[in-house]
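For this depiction, one protein chain was excluded, whereas all remaining protein chains were kept in their positions.
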Amino acid sequence: MTTDTTHKNRVLIGKAGLDGHDRGAKVIARALRDHGFEVIYTGIRRTPEEIAAAAIQEDVAAVGLSSLSGAHLRLFPAVVEALRQAGASDIPVLGGGVIPREDVPLLIEAGITEIFTPGTSVATIVKAFTEACATHRSGRTL
Amino acid sequence: MTSAAIASLLERVHARDPRAISRAISLVEDNHPQADLIMSSLAKEPIEKMMVIGITGPPGAGKSTLTGQLISRFRAEGQRLGIIAIDPSSPISGGAILGDRVRMMQHALDPDVLVRSMATRGRLGGLCAAAGATVRIMANGGCSVIIIETVGVGQSEMDIIRLADLTLLVLAPGLGDDIQAMKAGLLEVADLLVVNKADCPGSESLALDLESVAPDRSRVCQTDALTGRGVVELSSRLASLDAEHRADGTRTDRRVQAQEREIVDLAIELLRPRLDLAVSALHSEPSTNPRHLAHELLLRLGIPDA
Partner (left out) sequence: MSKHPKLMDWEEKILQKSLERFPERQPQFTNHGGSEIPRLAVPVEIDDAYLHDLGFPGSYPYTRGVQPTMYRGKLWTMRQYAGFSTAAESNQRYRFLLDQGTTGLSVAFDLPTQIGYDSDHPMAAGEVGKVGVAIDSLADMEILFDQIPLDKVSTSMTINAPSAILLAMYVAVAEKQGVPSAKIQGTIQNDILKEYVARGTYIFPPRPSLRLITDIFQWCATETPGFNTISISGYHIREAGSTAAQEMAFTLANGCAYVQAALDVGLDVDLFARRLSFFFNASSDLLEEVAKFRAARRLWARIMKERFHARHPASLMLRFHTQTAGSSLTAQQIDNNIVRVTLQALAAVLGGTQSLHTNSRDEALSLPTEDSVRTALRTQQIIAHESGVADTVDPLAGSYFIEAATDRIEAEAMALIAKIDQAGGVVSCIEDGFIQRQIENSAYAFQRQVENGERVVVGVNRFQTDEEASPPLLRLDPAVETDQVSRLKAVRAKRDQSTVDSTLRILGAAAAGKTNLMPIILEAVKSYATLGEICQVLRNNFGEYRDRGHL
């Protein structure tokens, strides 16, 4: 006999690099919490490797990154790569911030699942995380 | 999921694979159908050897920062650590923001420091069970010291603390009435009373205050987690207390009691869905005495004379 499963969507919201603008990351973290997510928040100024290690230890279903300093082309793929190195390439990475539209295909090519450009509604972002979690769960054997 | 898959997962847990450890924790925490199999496949020996430290105290006392300092001390001794950081879930959405690990990020790249954040998820006994399971899985993943950190305000967080071999109550000056409210219950549970932020005004009088109410004056320690002052003394106090408790049987007694608590909590969790089901079959009329109806409910489940 078992009790009902108590599954929760667990995600990590992080800021890689040196950018200190965390308003967006914190608003998203709170919105996800208010939609029933368990959100691991890393704070600002983390390295891609630190974010990947935290994502693995916390067994999250998705990683969300925010960048406003223009370093996204370097940092977002670096997180994807750090996850891959750590054997966790199945964890999807979503990103947002001040990101020009023409950078979006480059980031998608580099393995970022979804990019939110300025003006994206919070509802859209929550929906994307919900879907990313569902996809991740269904693709997982263990 | 097959038992072969579970066997392979456990093999990887024993090989200290961080992904396997965190997966195993999630499966048990989520009450996955294979949770039982995972738990019964764990090795006893590492669980027997590990030391579990509970750290509690009001918000703002500097628990996470102090935990970060203790991690550094234990790492210097070559210990591998597991940290369970517990934060409350939102009662409305059921979600949570788990931010304690931010305060320990200086250990983020140390493969021998595993940090696991855990939300209370509104569970009564379930949190205790989840934390108890996490402790055992971490021990199987090679952690010799496990620290459970909670905000010691709710009853369920207090119960978690009972899982620990040793408990620290962390207080700081200037936190106001919270402390007064907490002190009563926690003073008895805590093995060491830590006055953190010892550099701030009011810390001396708080320490004196605690010494006057603590059963034993030597239980009061002073630290400043930001600078690390007093942390060496604190960790040696922990080591000697642990040795003492191992020698005089206190540790064994506590573990037996803790396990009894876990069993009861788990039993209630297991019973709950059946109670929920049975209560609707009761078709109870408005009554002046729901206690009586509760007895009747248990009777229907075959538990007489509760």
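So that you can tell them apart, the chains are marked A and B in the order they are listed, and the count of residues begins at 1 in each.
Operating definition for what follows: contacts are C-beta pairs under 8 Å (C-beta built on N, C-alpha and C of every residue); 3 or more make two chains touch, one makes a residue touch a chain.
What you see is a predicted model; the values in this text were computed from it and never measured.
Q: Among B:81, B:105 or B:258, which residue is in touch with the absent chain?
A: Looking across B:81, B:105 or B:258, the contact with the absent chain belongs to B:105.
Q: Which residue numbers on chain A touch the omitted chain?
A: Within chain A, the residues touching the omitted chain are 17-23, 26-27, 29-31, 41-45, 47, 69-71, 73-75, 78, 98, 100-102, 117-119, 121-123.
Q: Mind listing the chain B residues that contact the chain we can't see here?
A: Touch with the absent chain occurs at residues 59-60, 64-65, 97, 99, 102-103, 105-106, 174, 200, 226-227.
Simple rule for what comes next: only the chains that are shown with their structure count from here on.
Q: In their shared complex, at which residues does chain A touch chain B?
A: Residues 1-8, 10, 29-30, 32-43, 46-47, 49-50, 53-54, 56-59, 86-88, 141-142 of chain A touch chain B in their complex.
Q: Going by the contact rule set out above, which residues of chain B touch chain A in the complex?
A: For chain B paired with chain A, touching residues are 1, 5, 9, 18-19, 21-23, 25-27, 29-33, 35-36, 89-90, 92-99, 101-102, 105, 108-109, 114-117, 119, 121, 123, 126, 269-270, 272-273.
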